[in-house]
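Removed from the display is one protein chain of the complex; every other protein chain stays in position.
A, B and C are the chain letters, set down in written order, and residue numbers restart from 1 in every chain.
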Amino acid sequence: MDITVATPREVIQQIPDGATVMIGGFGGSGAPIELVHALIDHGAKHLTVVNNNAGNGHVGLAALIEQGQVDKLICSFPRSADPTVFVEAYKANKIALEIVPQGTLAERIRCGGAGIPAFYTPTAYGTEVAEGKPVEEFEGRPYIRERWLKADYALIKGDVGDRHGNMTYRMAARNFNPIMATAAKVTIAQVSRVVDAGGIDPEHVVTPGIFVNHLVEIANPAQEEELNRAEAVYP
Amino acid sequence: MDITVATPREVIQQIPDGATVMIGGFGGSGAPIELVHALIDHGAKHLTVVNNNAGNGHVGLAALIEQGQVDKLICSFPRSADPTVFVEAYKANKIALEIVPQGTLAERIRCGGAGIPAFYTPTAYGTEVAEGKPVEEFEGRPYIRERWLKADYALIKGDVGDRHGNMTYRMAARNFNPIMATAAKVTIAQVSRVVDAGGIDPEHVVTPGIFVNHLVEIANPAQEEELNRAEAVYP
Amino acid sequence: MIDISDIKLSNAQIAWRAAQDIQDGAYVNLGIGFPEMVASYQPEGREVIFHTENGVLGFGAAPAPGEEDWDLINAGKKAITQKPGTSFFHHADSFAMVRGGHLDVAILGAYQIAQNGDLANWSTGKGGIPAVGGAMDLVQSAKRVAVVTDHITKKGDPKLVESCTMPLTGVGCVTRIYSSLAVVDIANNRFVLREKIPAISLDDLQALTGAELYTNEGVDDLICPEDLL
Partner (left out) sequence: MIDISDIKLSNAQIAWRAAQDIQDGAYVNLGIGFPEMVASYQPEGREVIFHTENGVLGFGAAPAPGEEDWDLINAGKKAITQKPGTSFFHHADSFAMVRGGHLDVAILGAYQIAQNGDLANWSTGKGGIPAVGGAMDLVQSAKRVAVVTDHITKKGDPKLVESCTMPLTGVGCVTRIYSSLAVVDIANNRFVLREKIPAISLDDLQALTGAELYTNEGVDDLICPEDLL
């Protein structure tokens, strides 16, 4: 069993127009820049993207939005050091925005992967984010009901991956990546290093291979923060 | 910050009669035998115990039941190689039993720790286990609603623990231990080895210390399977 | 009624037949006991990754006697081993895999299977102590749920029935039955006979089955290696 592929292109090109795509990362940390750039090269349009943020500068998710490929963004925090691209698209009504509190976003994704269609949370009760959502009391405290979130594709970034798809992450670059891997029909992962099965201690696997469909080695991945400091623009 | 204690006794003795106690382990794997035996020595009664099973032989959970300390057991599978103790108590109406499907049990515990009072699952829909539980359709499929499960105390077993309470586990002995650690007001953990903060690679921590209140080193913990093969009886 | 004791397949043969349908690269959960035998008959050249509810994926075969490490067991509490690609995780993550529909195949035993796919395999309903374990999660959520079973009970009653009389494990969940006499699919709320052992006639097989067997899509011979006993 070997789920590795040589280049992002050969697997990214299966993503059709209109797909829902989860993109890992929190800001630039853990963002699968090379996979996102392959998605720009591929050109799929009318995407719904799930990410914590809305991109920064003119690379990665910001570049995907700048290319007009994203119809809707589901995120918790569409602000960043340089959110120009998203802000312009949003103000021009070129992109729809669904704001989800960060913990609710994480749990909706986990539930999507774990087969739980709905759950109750105290988060956002009594706020405008809760408008229209069912409310119920448990032990005298009010909660709102939230629904799972699933995707057609997840693009995630890890550190080491084996040929079965078992993966580790690097420090805070873990963030949304492991849960997004579980919530998509097809998960495409980039890792800095591919090893043979057995190359990761079974105790240290964070994402078991069952959640990963395609694995590509990007030996020296770009770091969004550094690209932006260099004022990089993609493509 | 140092949450270690020298002996199980000094922390187990705070457990009052009538407490709800989660006990980690799946069968004997990961079962905190020494903590359970300290609970027998302590003598707290009328306990509600949450465990996947119902004990085996005459040690650990089986011995706790044999001593008459458990009023109710919440578990998924009260069978084992030698379930005599539980079976006799159950048939004599000395212990109440709540059967929960294993995945639902795990998720109820996780939700207890994660602040989610209720969730929907397809598991057990249409079975007698679902009787009396709310049913709702999502995308045309029926689900039942289950409630979180919390405890006053969790007794868990790990491999290595640091003085902050960060923990690792050993192979399949992980099982219910990490989630029970999150779902109790007070979590008491035994580990084979205590190390200083920094002694566990931050990438390899399975249970962050925020979930652990007391940590005790039991250098060579008993293995339930081996105790039972030796026909051990406690006390 | 026909005596099938001399013609029926052995458990090993049933397990062998079930193993033939598991694709390369599949993630598979095998129930405690008889279903575990399926792991022994994987066709050469296929790599199958086994899941056990208690938090192990990609484990290896049983260790030699005396080599057991009782921290490394399967859902049946039997000792297993690591191999390259093994991973460990906790119970909530393990059942996220199950409930989330990530397992390709779950193979379980059965007391009764109804023609609508209902399965009863956890409680005889006659008192005794109920024990459900992970079965209710597995049958409701694996992509494909199959059963390995004798075709009839020890008393001679059909296990393939119109509707289950025993407490259900799951509703409408089973899609294929590997029995000691036949391979039967469940589609559109009926039993569709795919294969039967040559030694039994259609009429006799029907007589041992509690609901109508549909045969209009063609019935193949069910041939298993004879040395699997």
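Methods note: contacts are C-beta pairs under 8 Å (C-beta built on N, C-alpha and C of every residue); 3 or more make two chains touch, one makes a residue touch a chain.
Since we're looking at a predicted model, the values are computed, not measured.
The chain that is not displayed touches the following shown chains in the complete assembly: A, B. Of the listed residues B:Gly28, B:Gly55, B:Gly113 or B:Pro221, the one in contact with the hidden chain in the full complex is B:Gly113. Across the interface with the omitted chain, chain A contributes residues 26-30, 52, 76-81, 83, 86-87, 90, 97, 99-107, 109-110, 121-129, 169-179, 206, 223-226. Touch with the hidden chain on the side of chain B covers residues 1, 110, 112-116, 162-164, 166, 182, 196-200, 202-203, 205, 208-211.
Simple rule for what comes next: only the chains that are shown with their structure count from here on.
Under the stated contact rule, the graph of chain-to-chain touches is complete, every pair of chains being in contact.
Set against the Cα centre of chain C, the chain with the most distant centre is A.
Averaging C-alpha coordinates per chain places the centre of chain A 37 Å away from that of chain C.
If you average the Cα atoms of chain B and of chain C, the two centres end up 30 Å apart. Note on chain placement: the centre of chain A and the centre of chain B lie 34 Å apart, centres being C-alpha means.
Residues of chain C in contact with at least two other chains: 82, 88-89, 95, 98-99, 141.
Among the residues of chain B, those in touch with two or more other chains are 107, 121-122, 169-171.
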